[in-house]
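Note that one protein chain of the assembly has been removed; the remaining protein chains are unaltered in position.
Then we have chain A:
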Amino acid sequence: MTSISARRLGKELTEIKAEGCPVGINLVKADDFATWWFTIEVMGESLYQGEKYTLQFRFDSNYPISSPAVQFVVGDGKVSPVHPHVYSNGHICASILGNEWSPVLSVIAVCVTIQSMLASCKKKERPTDNDRYIRFAPDNPKKTRFHYDDDTV
């Protein structure tokens, strides 16, 4: 029996291939239903003009009941964007990836949210606790209990 994640992700992938991604978002790889990569660019005027970042999704078999593990890919020439909610190891502090996840969200919806999070950034800086966080950060960002204390950036 196919897992619920495979069925749902199969539908999302078919839709992406048929209709394409929103502007600035591109599918890099989705060879299985475990890990997908997208590139994210911010279109128009922003602090990230001309920069391209890689966003990784990891799914467990319970997706979309359980949220995907989403982070920027770091290493091999790829870096995470300098942003007050993005750690240098690629982990992202965003409520929809944590306590505000909903199973009606989708991979593309998450990409668009992350893209607009970058677009609205006023100052390129790391989270204040970056150094402390990355020293003890778990491999899977879902294991981190983030505090969502600032909705303005």
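The rule is short, and it goes like this: a residue touches a chain if its C-beta (ideal position, glycine included) is under 8 Å from a C-beta of that chain, and two chains touch if they have at least 3 such contacts; residues count from 1.
Convention: contacts and distances are computed from a predicted model.
Per the UniProt record, the chain missing from the shown structure is "Anaphase-promoting complex subunit 11", taken from the list "Splicing factor subunit", "Trafficking protein particle complex subunit BET3", "Anaphase-promoting complex subunit 11" or "ATP synthase F(1) complex subunit delta, mitochondrial". Within the full complex, the residue among A:72, A:101, A:133 or A:146 touching the omitted chain is A:101.
Interface note for the absent chain: among A:67, A:80 or A:130, the touching residue is A:67. Listed here are the chain A residues that touch the chain not shown: 2-4, 7-8, 11-12, 64-67, 99-104.
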